[in-house]
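A single protein chain has been omitted from the complex, and every remaining protein chain is retained in its original position.
And now, subunit A:
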Amino acid sequence: MSGRVLVGVKRVIDYAVKIRVKPDNTGVVTDGVKHSMNPFCEIAVEEAVKLKEKKLIKEVVAVSCGPQQSQETIRTALAMGADRGIHVDVSGKDYENLGPLQVSKILAALAKQEDAQLILLGKQAIDDDCNQTGQMTAALLDWPQGTFASEVSLEGDKINLVREIDGGLEHIKINTPAVITADLRLNTPRYATLPNIMKAKKKKIVTVKPADLGVDVTSRLEVLKVEEPPQRQAGRV
């Protein structure tokens, strides 16, 4: 199986930062806060790059939906070994309301546009913990899906997958084209080293708007209120 792999990467608040709710309870503070690539997306990028190094696929395209700063996340993916990037520009209110349904519609449209053979995503994002984008994308494209993958191997035009599920490990074989979502133990992502960051500056990132892909990003969900979790009470024995 050769061809193009789309890898979705999401820019999220870094996992070590203490989250603070905005005083107006409409969301969390993101201004100036340290952001980084979602850890599961890093694992997905690493898997895609590994497949390219084994010469099983030809090109890795990193995709991110978000404001201008998402390009930094795409650059990190390029530094890890992706070939080019697509930045789907969504900002302001649209970005605050961007959820898995809209992202999966965008990814489905891009997969058709780029003639992708494989879509690799992280199993979930650490900011919303939705765990829906991979599954929805597969459904929209009517492709097989291998979620929570902890081992991926390509066999001709089929993929052997080991999935981490509640009962243990499940071995499945799916056809391509397919959507795979990465779980923690799939691999250990490489560092984006400085020489690679410098080289990544020369790789192309194309910016598109959701409308160009024929996707409407209006949300069907409305956030009513965001609150801090209740304070932990002291334990009592």
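Here, a residue touches a chain if its C-beta (ideal position, glycine included) is under 8 Å from a C-beta of that chain, and two chains touch if they have at least 3 such contacts; residues count from 1.
Just so it is clear, contacts and distances are computed from a predicted model.
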Open item on the list: Can you match the unshown chain of the complex to its UniProt protein name from these: "Electron transfer flavoprotein-ubiquinone oxidoreductase", "Eukaryotic translation initiation factor 3 subunit L", "Isocitrate dehydrogenase [NAD] subunit, mitochondrial" or "Cullin family profile domain-containing protein"?
Closed with: "Electron transfer flavoprotein-ubiquinone oxidoreductase"
TODO: Looking beyond the chains shown, say which of A:Lys34, A:His171, A:Arg220 or A:Arg236 touches the absent one.
DONE: A:Lys34
Task: Option touching the unshown chain, where A:Ile126, A:Leu154, A:Ile174 or A:Ile197 are the choices - done: A:Ile197
Task: Hidden partner interface residues of subunit A, rising order - done: 14-18, 20, 23, 31-34, 36, 188-191, 193-195, 197-198
